[in-house]
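The other protein chains are all here in position, but one chain of the complex has been omitted.
Chain IDs A and B follow the sequence of writing; residue 1 opens each chain.
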C-alpha cells in the first residue's frame, strides 16, 4: 500500500473533473485520479451543444434560460442554483472558446447557436436558438479542449486508478465529519493507494449502466455515488432518471436532440408527426421526458414501427444532405455503421434510451457536499453528473449537462483549492485501506457460483422492465424485490481472473456491487414518490403533487447493530425564488 | 520423484503450464523498439531533415532525366551496347558537356542513394551503437565513391596506354 499526499484530489477526469482540475492546479497541488484515460470519459459522447444565452443569432437572455431550466425540471429545481447556471453559462462558453474550443460559427464569425428541446423565447413562446455547438460532437470537443488545457497547465493525472472508498474522519471536538482522503486501486498493478488530501472533488459521472438500453458507457457505474453512500452520505433525487427520446433502436446509442433542432421529425408507423398531438407549440422539441413518454404511448397504442411495433422513426430525409453532412455527420455515420441505413433517404428507427441521472450526491452551489439537509462535509466537493445541486430537478434540459460540468466544475475546483489553502490535513483513520483490501480480497478469493455477467444482465432487464419511462407501485415493488434477491446472490459472486495486472474481471464485479446499491436506492426512492414529475412517471399517480412532493428525496444508508442494511428516506425543501410552479405544457 | 519433475512434464491442452511466473513475479512485458518518454531528446533545431527530404524529391526528378538519357546513349542509340569501348568513353569525356552530365549524375545518385539508406538505417537500426556504425560505414563508402568518381572524370587521360 502506498500513501500519497496532495492538497486537492479530484476523482474522475471527465468534463467536470478536468474543468475543476484546470482551476485547482493553478491554486494548489492537485492530483486527478481517473479510472479511464481522461479522453475516454463519456463527456465525449455528448453531441448537441451547450446552452448559453449569448444572443448571437437571436434575442435571448439568461433569465429566460433560468425559467426554461426550472420548468424543464418540473419545478423541482433549486431556483438559486438554476439562476447561477444560466447566468454563468455565458462566461463558461466564452471560457471554452478562449481555451480553443472550435465552435461552429455564424457568418459574422461569432459562436453559432441552434435550437434544442425545451429552450424557449420569453417563457415558452417559441423555440429559441440557445445551444452553442461544434458540429454534432460538442462533448467530444469540450473533452478534448479541457484535456488540452490540462496538458498546458501540467495537471497531474493518475490514469486507470479506480477510487473505491472515501475516508471521512469525525472531528473529536465538533463531531462534524470531515473528508480525509480516498482509497484507489491501481488497475495496472493491482496495488492499493491511499490519497490523503485536504480537499476532495468527486466528478466521477453517472450510473446509467443499471439499464440495458442506455446511451451510457460501460464504465458509468456510479462509483462515486456508491462510495459516498456507503460512508453514510445521502443521495438526492435518485428516482429521477432521464430517458433520451432518440436512442438507436435496441442499442441505445445516442442520436442527438440537435437532429430535431435541425428539423428532424419523429414519426409513427403511419408516418404521422405524432408530437403535434402531445406538444402543440414545441412539437418535436418538447422536453425529453415528454417526448419519451409520447413515444412509448404511441408504441403502446399500436402505432409503433417494425414487425414488433417497438420503435418509431426519426425522419431526416427532408433535410438536404449538405446540412446533414455539415451539422450532423457523426449521427448519420452511426446510422450507417450500426443499422446499415442511409439517413439521406431512410428514416432511422429509434427508441428512448436511459441517459442521465438527475440525482446524485447533494451539494450546494459552491459544490460542497451535504451530509444532511443543511450541514456540509468540510473539504468534500462534487460536480457533474455525480452531483445533484440541483439544477436539473426532475428532468434535465438538453445541453444543460455540458453547462453543468463547466459551471459547477469550475466553481468546485476554485472552492476546493481555496479550502485546501486555508485548512490542514485531516488525520487518516487507522488502516485506511482496510475496507478496500477486504473487498478486493473477498472477491478475488470467492468460490461462489454466481457470475457477474448473469447478475448484471438480470439487473438491467429488471430495471428496463420495471423502472423505466412508466412506473407503477407494482412494477417498482417487483424491482425492489428483484434487486434484494440480486444483492443476496451478489455475495456469492466469484471471478475467474485471480491476477493482479489489469484485472478487469475484478473491476466489473466491484462495479456491479455499486450498481446494485444504487439501483436499490433508485427503486426505493421511486416507490415512495407517489406522484408524477419530470422523468419520474407513475401511472398510478399520473399528476404532479406539489402539496406532498415538492421536495427533494434524500436517501441514507442505515446499518443496524446486527449488520442489516436499510435505506432511510428523508426529504429536503426545494429552494424557490421567483418562479411559482405552473402546469407544464410544451 | 520430486514435484518439480512431475510439473515439468509436457504441456497438455487445458492444463496449466508450469508456473514459473505468478501475480507477484510477472514475466517481462513485450516491448517495442525505442519508446518515447519524457526524456526523449528534443531535436537539433536545424532544417537538415527538411532539406534532405526536399533534396530527395528534386534530385529524383533530375535523376530521371539524367539516368534515362544515360541509358539511352549507352544502351540503345547508335548501335547499342556493342559500340561501347575505351574510345567511346574517351570521345564523350572530351566534351565538357558530358563531363558535367556524368559528374552531376554521379553526385546526385550517390547522395540520393546514401540519404535513402540513411533513412532506412534510422528506421530499422534499433540500438544507438548499431545505428552509428552503420551510418559511418555508409558515409565512408559514399565519400570514397564520390571522390574516386570525381577524380576519374576530371583526370581521365584519353592517351593512357
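Quick note on the criterion: a contact is a pair of C-beta atoms (placed from the backbone, for glycine too) under 8 Å apart; a residue touches a chain by one contact, two chains touch by 3 or more.
Everything below uses one rule, namely that contacts and distances are computed from a predicted model.
Going by its UniProt record, the hidden chain of the complex is named "Succinate dehydrogenase iron-sulfur subunit" among "Aspartyl/glutamyl-tRNA(Asn/Gln) amidotransferase subunit B", "Succinate dehydrogenase iron-sulfur subunit", "Outer membrane lipoprotein-sorting protein" or "Crp/Fnr family transcriptional regulator". In the complete complex, the residue from B:95, B:119 or B:140 that touches the missing chain is B:119. Contact with the chain not shown here comes from a single listed residue; of A:3, A:126, A:465 or A:582, that residue is A:465. Contacts to the hidden chain, counted on chain A, fall at residues 36-37, 39-42, 44-45, 93-94, 97-100, 102-111, 134-135, 137, 140-141, 144, 148-149, 151-152, 159, 188, 213, 217-219, 250-251, 253, 296, 299-300, 304, 306-308, 310, 330, 333-334, 337-338, 451-453, 457, 461-462, 464-472, 475, 495-497, 499-505.
Contacts to the hidden chain, counted on chain B, fall at residues 16-17, 19, 21-23, 26-38, 40, 42-45, 47, 49-50, 52-54, 119, 122-124, 126.
Definition applied: only the chains that are shown with their structure count from here on.
Chain centres here are Cα averages; for chain A and chain B they lie 57 Å apart. Considering their complex, residues 23-24, 26 of chain B touch chain A.
Residue ranges on chain A touching chain B, taken from their complex, read 190, 498-501.
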